[in-house]
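Notes to accompany the following structure.
Every protein chain of the complex appears in place save one, which is left out.
Entry: subunit A
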Amino acid sequence: MKPTTYLPAVAGLALCATGAMAETPVLQVMTYDSFVSEWGPGPAVEAAFEAECACDLQFVGTGDGAALLARLQLEGPRTDADIVLGLDTNLTAAARETGLFAPHGVEADLDLPIAWTDAEFLPFDWGYFAFVGNAGAEAPASLQALADSDTKIVIQDPRSSTPGLGLLMWVKTAYGDEAPALWADLSDNIVTVTSGWSEAYGMFLEGEADAVLSYTTSPAYHLIAEEDDSKVAWAFDEGHYMQVEVAGKVAGTDQPALADQFLAFMVSEGFQSVIPTTNWMYPAVTPAGGLPDGFETLITPDTSLLLSPQDASAMRDAALDEWRTALSQ
């Protein structure tokens, strides 16, 4: 328990208390909310890293991935963060442009379905976007088949949600110039567009739609945490767009050595073994014991789709316009 106080009136005291602890170096990791939560990887990662670093690892949670970047942009060079963890490849181009990041310098043997060469951003986990539906129901075999069917889906808004943006990129990568036509075909399948993943997933569980845009790993949560095998992800012929979640070192960090140590730790067993059943994603480096039981039941797409950060950033606004036009008809 950190010496924080709930009473603003004594906030000053808390500052003094933090000052008194200054002998232990503090590494501040800015990340998204669900990473830090009690069920996220945060607590286990903190315990494992603090056991080897003789430091105090502090997480600062800030909404979702997009909120994380906005927060960093707001703070600018004055930020106290030493590490930013939880951006994805749709955001790294903009993150790089801030000029706030330094090369990570880690040589790791990553188990990603794609080659990884980014000098500033190092992956810690990854997954495939997918539509998740109920087992036993008719499952379309492609985006086009879904668009041609009567199946009802809930998706997230690309302007406010990472999966929503992922679907936008998925359709654009798979269909290119034909993307507007696919969106037009899909529009009568879309029950509604929610602002965040939680709303959409909640609505799906309540029976509001046949499927929801989520991850291929979502059924693993239900299977492992709830012993419920009624949820399945649909494998699509076009391939599945990937989300690669990365971390980067803030150039202006006052703890460069600790930050380097953390990044090296991030792709090691202590961090990676926690990821599958806390973040419900694939670890960037498969742990020695392999993936937890239940992960072998998940679909594994034959084709992995992913735009480079530059392409993702360049294509984003046009793709958003196409999406908005098609769904506003």
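Going forward, a contact is a pair of C-beta atoms (placed from the backbone, for glycine too) under 8 Å apart; a residue touches a chain by one contact, two chains touch by 3 or more; residues count from 1.
Keep in mind that, in the parts below, contacts and distances are computed from a predicted model.
One chain of the complex is hidden; its UniProt record names it "Thiamine transport system permease protein", one of "NADH-quinone oxidoreductase subunit J", "Thiamine transport system permease protein", "Ferredoxin-NADP reductase" or "Heme exporter protein B".
Only one of A:Ala108, A:Ala145, A:Ile190 or A:Ala251 touches the absent chain when the whole complex is considered: A:Ile190. Residue A:Ser198 is the one among A:Thr24, A:Ser198 or A:Thr300 that touches the chain missing from this view. Listed here are the subunit A residues that touch the chain not shown: 2, 4, 6, 8, 11, 14-15, 33-34, 36-40, 59-64, 66-67, 69-71, 73-75, 78, 80, 94, 152, 157-160, 187, 190-199, 201-203, 205-209, 218, 221-222, 225, 280, 321, 323-324, 327-328.
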